[in-house]
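Shown here: the complex without one of its protein chains, the others still in place.
Coming up: chain A.
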Amino acid sequence: MTTMIHFSKITKRFPGNTALDNVDFEIKKGEVHALLGENGAGKSTLLNILHGIYSQYEGDIEIEDAKVSFKNANDAIEFGIAKVHQEVNLVTDLTVGQNIALGYEPKKGLLVDYGAMYKKTDAILERLGCRFKSSDRINSLSVGEMQMILIAKALFHNARIISFDEPTSALADKEVDRLLEIIKELQAQGITILYITHRLDEVFRIADRASILRDGKYICTVDIKDITKEQLIRNMVGRDVSAFAVRNKPLCATKEVALEVTNLESKGVFHNISFKVHKGEILSFAGLVGAKRTDVVRAIFGADPITGGQIKVKGKEVVIKSPKEALSYGIALIPENRKTQGFVKDFSNAQNMALASMDKFTSGAFVNTGKIKDNCEYYIEQMRLHPADPEYLTNSLSGGNAQKVIIAKWMTTNPDIIIFDEPTKGIDVGAKAEIYRLMEEMAADGKAIIMVSSEMPEVIGMSDRVIIMREGRMTGELSRSELNEESILQFAMEG
């Protein structure tokens, strides 16, 4: 195979920080090439250079032995390099076809030639095996379908290189399968694929080779068929991560019920939800996207209304109509989406950690900023927060560190029941291990933990017990000894 892309001695400096340091490797024509590394390793920076988003850098990018330099993203698209983004970014008021052709609509005189445009975009959608048409509206589509539009857009521009940046983080397993199939088809058509993901099983399913970056440096390129997951992870973090999503301490579940839910129901969303969680126990909710697990925990937390059922906290029946009430019963929820639900973007770490417990930091009528800072310093040490600065804006932290701030916020309220909703979504391996450590410590401390997670390894590794849901119903329950991917998936897909 010939070389498609040669990253030749690429160095990208930001003032005071070298994001990429003399990175040099090749992508072969027509291969699926995975880019691996922890968050901050430089993967996205490298892609941003390839796509013309950063135009200032040292070194050269050669495509088919010719040096290229793009001034902006459109240059790259016109050259045939397309990107399927981490977060789907479409104009919801336009049709599918309009989105695909956006900015490059065929013209008839001054007007857009919709006939020709839709004919062309429909042909692409058919090639991708999509069930929707160019004239459909975006609003009616699922996240997976929206991603297809981005791929269609790449094909519309006759892309020869397509990069995928965490394309499956918001997809259900079935949609993931479909996407990976399509990527293989694209490969068969001679398109070169660059693939960034945190999910190693996907790498093993589709990638031919993988290049690993660490702290802005190129580590190695490996043939996937010659390597194991453990070896890959070791290369990414530069240390042995056998402690990855496993319980390091003895299980500590007690017989004491912390929370009991009976026949909880929200009409049209979920029904017949009944379970108990004990002190010191980690209970997980597994299921595919659309199983309504998040809806259940939000309802328990009082963030969404319920239409029926009972909630008992430590044996006492309670009615929870708002997060404020949930808090008063010692329930905490670490939400799914850090940016929109987890922290306040204009607040410092200290302020964010204090937000849910302001009464504790108020003496008389006034807020005691000294206490707020002390609280933050305590958790900075506990959680190994980086940078260790109470005044730092949480919004400027990496995903893993922002998640630690949110966890600290809830620890500050001293809860008895802690609900984690997708606690490690989109954060790097090192921070994941830290969060697992914290969960274990909380359980050992006698707290009851409920975890909603779509990451199989963490469900299997961390849980005392797993409840599996499908489309708003509980379909099964598995104890720790029964846990494996197959048993969970069976309930999640067919139960």
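FYI, a residue touches a chain if its C-beta (ideal position, glycine included) is under 8 Å from a C-beta of that chain, and two chains touch if they have at least 3 such contacts; residues count from 1.
Following the convention adopted for this analysis, contacts and distances are computed from a predicted model.
Enquirer: Can you pick, from "NADH:ubiquinone oxidoreductase", "Cbb3-type cytochrome oxidase assembly protein CcoS", "Ribose transport system permease protein" or "Glutamyl-tRNA(Gln) amidotransferase subunit A", the UniProt name of the chain not shown?
Expert: "Ribose transport system permease protein"
Enquirer: Would you mind spotting which of A:Asn263, A:Ser396 or A:Asn484 touches the chain that isn't drawn?
Expert: Residue touching the absent chain, from the options given: A:Ser396.
Enquirer: If I consider the whole complex, including the chain that's not displayed, which of A:Glu126, A:Asp201 or A:Asp346 touches that chain?
Expert: Going through A:Glu126, A:Asp201 or A:Asp346 one by one, A:Asp346 is the residue touching the chain not shown.
Enquirer: Among A:Gly80, A:Pro323, A:Gly399 or A:Gly446, exactly one should touch the missing chain; which is it?
Expert: If we include the chain that is not displayed, A:Pro323 is the one touching it.
Enquirer: By the contact definition given up top, give the residues of chain A that touch the hidden chain.
Expert: 14-17, 301, 303, 322-324, 326-328, 333, 335, 340-347, 351, 354-356, 358-359, 362, 365-367, 393, 396, 409, 413
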